[in-house]
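Excluded from the complex is one protein chain; the other protein chains are retained at their positions.
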Amino acid sequence: MSSRERILGRVRRALADVPPGEDGPVERDYLREHGERTVEETVDLLAENLADYRAVVHRTDPGSLPRVVADLLAARGASTVLVPSGLDEGWLAAAEVTRVRDEATSTPHELDQVDSVVTGCAVAVAETGTIVLDGSPDQGRRRISLIPDHHICVVRVPGQVVASVPQALERLDPARPLTWISGPSATSDIELDRVEGVHGPRTLEVVLVR
Amino acid sequence: MSGTFVGMPAFPVAAREAVRDTTLRGNLRHATHTIRAKRARAVAELDDWERLRQAGKRIKDRTLRHLDRYLVQLEESVTAAGGVVHWAADADEANRIVSELVKATGETEVVKVKSMATQEIALNEALEAQGIHAYETDLAELIVQLGEDRPSHILVPAIHRNRGEIRDIFTREMGEWGRPAPEGLTDTPADLAEAARLHLREKFLRAKVGISGANFMVAETGTLVVVESEGNGRMCLTLPETLISVVGIEKIVPTWQDLEVFLQTLPRSSTAERMNPYTSMWTGTTDGDGPRSFHLVLLDNGRTDTLADEVGRQALRCIRCSACLNVCPVYERAGGHAYGSVYPGPIGAILSPQLRGTGSEIDASLPYASSLCGACYEVCPVAIDIPEVLVHLRERVVEGGEAVREGSKVRLRPAKGHAAERAAMRAARWALTRPGALRTGQRLASRTRRLHPRTLPGPGRAWSGTRDLPAVPAEPFRDWWQRTRGGKDGGA
Partner (left out) sequence: MRVALFLTCVNDTLYPDTGRAVVKLLTRLGVDVDFPEAQTCCGQAHYNTGYRHETEPMARHFADVFRDYDAIVTPSGSCGAMVRELYPRMGERARSEGRGDRLATVLAPVVPKTYELTEFLADVLEVTDVGAYYPHRVTYHPTCHGLRSLGLGERPLRLLRAVKGLELVELPGADECCGFGGTFALKNADVSAAMGADKVRNAESTGAEVLCAADNSCLMHIGGTMTRLRTGMRPVHIAEILASTEEDPAV
């Protein structure tokens, strides 16, 4: 007997007490979102919660976005920037940096030499201060937003913003590789006290573009 | 990790040492009280917390009660998405499968994301025996591995270490394993985190095989979910060419939507955050992004035996948040090592004796490692009634009875060492169902009360070593009542 059959057999014997046909839908009486907010308030909450977990939040409009991105990169002293293939070229139009393309052939060691990365996002969650990347062309492979120490993520508000985790899951495609990011890398492993900055990007800047 | 749990003494013996270790007591008190207050605040932010908790319970129960179907569905979904599913009935089989998979890649080292399942099966030791070196990359796991120590907490395996001890371990050991700790390393948490970043960077960048567990597996989509903070998880899940995930069969949720409950309750219960810094979700393999091959090893190792127990199976709802450890007054004083398992604290006290059986001294003592205060049940985000299961397992220890071990029904004998207690309980029951016998005993105690010592010899020292005995009154209440009819006949 294969282990598959053995385990499934054990499960079935263990559940002999479960009456057949019991499996109805699960009652979900919890909230779809917490509190009532205007669109503007939801965006404010996103900004507030992002900042609470030490992401640096900037707000701008499409016309000024290239300037903002260029200034952030300059302030950081970044000379190289990873660029997902589908990123709006205009976003980096004002930046005087070397663009490094997100390619399958780059090795992790090569990516480790790059100063910053600029991505878009799939959705942002206000209640938790979370941005979600789904590997779309404006976000690139998962590793490019992981290895560089500085991540600039552009969020289009209010279109990409949802209030809650349940609403975010509704918008996401499980078939895509997803990364939920809430602030820069952190740890609670020393005395259960939270400190920012371990393996992921230690600086996360989120630009909210209206 | 050189530490092992084999041959652990019973809980009270191990706990005695811990209670006397003032550094350990201080470390645990500081850490658990810090997180306790934060968790309470994070939970209070959601006015539907209790509804989320009950929904989590219902989802997990539904999963467990139809686990066979969801396992088959998960296997189909993962396979359809490009993954390979393996089934492991016990720890040895899981270790054998993983070793073979690593060997097939030709690699001799792997990077690991913190995973309770692989700790449970002692995968690192098994790999080492095959000449494969496993590097733990979670900060706390790294501290444990470098310190040749044993984990003492589910979320923070090195909770028993304070910052000074961690600095000393890093300074002493990092050079032996790779990049040494920076000169003049301080004990500030930020510097210690930086040291870990530098030490592990090279290992991440060159890693070809990653090993993980998972917090959730979605049956309908085949999606696996890892919830973490540091980014070591993302490194291990995305940079290697091969990813092997070892996951307990109870980690399934039926639908994608079910995640909406647990992604709200887990971070708040665990690290007391609205959301943890990183959550990775992957479904099989993705062209050009992440590992080219993905293996899922589904682990039983006592879970189906636990499932067979109608009262005890609720322990399988556990999402490993460790909120119950952080509020437990016994854990706070006894420390995690006294539980003799990778699962310490209240959840460990009900999980270990079910996964491993109650045969060993430590496992037979774990159900008693609780004052039944109920704080664990109160904070559990999937409403596991831990006190109920503790009492149920006590019954198994003292009364024996039917249980399932490795898939077969067995008849357990009452545990040794409880014979005197059993006789006393029986005698007490006899007296306590006969009011006359109770009264006779009470009167005898009252009449001889001047002779009673304030401390007791022999086994009674368990009480009177630290606590005075109450004085026996001149007459029991019932005699007063008989004399006075509740004061109505005078003579109060």
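For clarity, chains are labelled A and B in written order, and residue numbers in each chain start from 1.
We take it that contacts are C-beta pairs under 8 Å (C-beta built on N, C-alpha and C of every residue); 3 or more make two chains touch, one makes a residue touch a chain.
This one's a predicted model, so the numbers in the text were calculated from it and none came from an experiment.
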Chains in view that touch the one left out, judged over the entire complex: B
Contact residue for the chain not shown (choose from B:G106, B:P457 or B:P470): B:P470
Interface with the unshown chain - residue positions in chain B: 11-12, 15-16, 19-20, 25, 310-311, 329-330, 333-334, 367-375, 377-378, 388, 391, 393-399, 421-422, 425-426, 428-429, 431-435, 438, 441-442, 445, 459, 462-463, 465-470, 472-473, 475-478, 480-482, 486-487, 492
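The definition used in the following text is that only the chains that are shown with their structure count from here on.
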Distance between chain centroids, defined by C-alpha means - chain A, chain B (Å): 30
Chain B contact footprint on chain A (complex, rising order): 2-4, 6-15, 17-18, 22-23, 26-31, 34, 49, 52-53, 104, 107-109, 112, 125, 127-130, 135, 141-143, 146-147, 165-166, 169, 174-201
For the chain B and chain A complex, residues of the former touching the latter: 27, 30-32, 34-35, 45-48, 51-52, 55, 58-59, 62, 65-68, 71-72, 81, 87-89, 93, 137-140, 143, 155-156, 158-159, 162-163, 166, 189-190, 192-194, 196-197, 200-201, 204-206, 218, 221, 223, 229-232, 234-235, 238-239, 249, 256-261, 263-264, 271, 273-283, 286, 288-290, 298, 300, 304-305, 307-308, 310, 313, 326, 404, 407
